[in-house]
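Pasting in a structure now, in structure tokens, and then I'll have a few things to ask.
The complex appears here without one of its protein chains, the remainder shown in place.
Note that the chains take the letters A, B and C in the order they are written out, and that residue 1 is the start of every chain.
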Amino acid sequence: MKVDYNRIAGKKIPRIEAISDGVFAVALTLLVLDIKIPAKLSVSTETELWSAFIILLPQLLTYFLSFMTLGIFWTGLTVQHSYIEKSDRDLNWICLFFLLFVSILPFTTAFLGAFVTFRIAICVYWFNILMLGSLLYVHWHYAYKHKFLNIEGDEARVVNKAVRNRIVIAQSLYAAGALLCFINTWLSIASIILVQLNYAFAFFSKRNR
Amino acid sequence: MKVDYNRIAGKKIPRIEAISDGVFAVALTLLVLDIKIPAKLSVSTETELWSAFIILLPQLLTYFLSFMTLGIFWTGLTVQHSYIEKSDRDLNWICLFFLLFVSILPFTTAFLGAFVTFRIAICVYWFNILMLGSLLYVHWHYAYKHKFLNIEGDEARVVNKAVRNRIVIAQSLYAAGALLCFINTWLSIASIILVQLNYAFAFFSKRNR
Amino acid sequence: MKVDYNRIAGKKIPRIEAISDGVFAVALTLLVLDIKIPAKLSVSTETELWSAFIILLPQLLTYFLSFMTLGIFWTGLTVQHSYIEKSDRDLNWICLFFLLFVSILPFTTAFLGAFVTFRIAICVYWFNILMLGSLLYVHWHYAYKHKFLNIEGDEARVVNKAVRNRIVIAQSLYAAGALLCFINTWLSIASIILVQLNYAFAFFSKRNR
Partner (left out) sequence: MKVDYNRIAGKKIPRIEAISDGVFAVALTLLVLDIKIPAKLSVSTETELWSAFIILLPQLLTYFLSFMTLGIFWTGLTVQHSYIEKSDRDLNWICLFFLLFVSILPFTTAFLGAFVTFRIAICVYWFNILMLGSLLYVHWHYAYKHKFLNIEGDEARVVNKAVRNRIVIAQSLYAAGALLCFINTWLSIASIILVQLNYAFAFFSKRNR
């Protein structure tokens, strides 16, 4: 009797959840390392410190933007995991590659923060979001196709549709926002932020349903 | 049949607990990165190293201060989670925004550490604490209102009151301490530290009850 | 009655799993800190930013390489843990020393990234991989020998063989790749990447089995 190593790898869902939460937690917190406090020597009055703080605002905004991005995708991954009860090494690796683009987000965010008026910076940032969305889609698609879910029949079908639609619609909006950078980069960033605000704060509009 | 994505998002309490503990753990440890060891070249005797170490004391104090802040709010979040047995995407996002202000604390701490005699630095630090307290309050309020708790009746009512009072009283003390910065910044910081010492070390005074 | 401290230490598998996932999560995310964004001042046109981004590509490649390395060894450790139901202080420490070489990988990666044409850099990087493989092997060997597994008889024997073969074959390929550095360093790195791609993407070739 012979056993293929690939048959026994990547099966433990709790471990995959643990490393996902860990990578997200570190990424969420590392984002702040890019915000440098002003140099002490150049500040001697309250007014000067206030000016120095104002200069940091764009960075704080980028920080806020990326925190929301990570929050949105963490929530997305969590939803999928709540329906996935089995795993294999392929699903394990799809999730790891998803995490690769999670852990690189602090870099693309800093890149965007430093070169906010450049189309290339927006494209790099958008490519990161695109890969996150695509891999999240593949993650779900693979689990659904291989019947790794803990739901069946009609329930599986409607949840399946809700999860897929969510990703496709969100990614279409992101892509549209990114395309706007060929008209104006600020307009492009504003659109991306609006899309994210919509997904993060949706509860404001739906609270009373 | 159609399912709203927002109905299926953010429901898994253990995941929210895991990412919270992760963000707190990273923030607690990142705080230390701001304490730079003295430059090697400028130190050649034990006395010089001692002087260089003494210069670090204010930073070690700020570090200690923020460690307590994080400890207090982590304990607060943990208490709430111990009573919350259900969640939805809104509660999930309230918790994520709470974590945003957790992960930005290393920045506001470094800002305060560098500009400890400036009112603006104290106000920024206090604003961070205020947001932590407010979001913690909203977190509990939302869970209580939507009956997500694992307790009922009288017990729910007294716990509810204890949790709310705790936050309101603590935040009033912090606000009072912060206001003192218009008289003297050191007095203001000393008051904030006293409030935190009280919440962290309460066990000294209550041990014998 | 006397109890040896070493008898009561290192027994809790969930804790060892938790710290392993934590160290891997931080290491996976720290890798990105080595990728510095270009200096703002030197960039004023899209073309210049594009050139500056291109210069980062080798670093992004090294990042990708190390992410895969960590993914491969995390998967390997997870597989072993899924079969190990008991532990003692020795197994605990073997795992901790394995984690030591996990947490040092961001350093050896940066070292390789900076001196990619130097044989010494490749040897240091390969030594890191060798230690990861060796300790993973010792980890399994110890658990198997002390009957800490949750499987028995034939199943234990075939899983045992699959786990050991996996490590020995992979390490032989890595060693062969590293040896190539005496001919050409780029050839050597390409071989190591190929080995890793094979272990990470195996699912592409086996999907249809």
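The working rule: contacts are C-beta pairs under 8 Å (C-beta built on N, C-alpha and C of every residue); 3 or more make two chains touch, one makes a residue touch a chain.
The model shown is predicted, which means the values in this text are computed figures rather than measured ones.
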Any idea which of C:48, C:90 or C:155 touches the chain not displayed?
C:90
Candidate in contact with the missing chain, chosen from C:10, C:133 or C:177
C:10
On chain C, where is the contact patch with the chain that was removed from view?
1-6, 8-12, 15, 18-19, 21-23, 25-27, 30, 33, 89-90, 92-93, 96, 99-100, 103-104, 106-107, 110-111, 114-115, 118-121, 124
Those residues of chain B that touch the unshown chain are 17-18, 21-22, 24-26, 28-33, 35, 37-38, 40, 43, 46, 49-50, 53, 63-64, 67, 71, 74-76, 78-79, 81-82, 154, 158-159, 161-163, 165-166, 200-203, 206-207
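As a working rule, only the chains that are shown with their structure count from here on.
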I'd like to verify one number: the distance from the centre of chain A to the centre of chain B, where each centre is the average of its C-alpha atoms, in whole angstrom.
25
Where the CA atoms of chain B average out and where those of chain C average out, how many Å apart are those spots?
35
Residue numbers in chain C touching two or more further chains are 22, 25-26
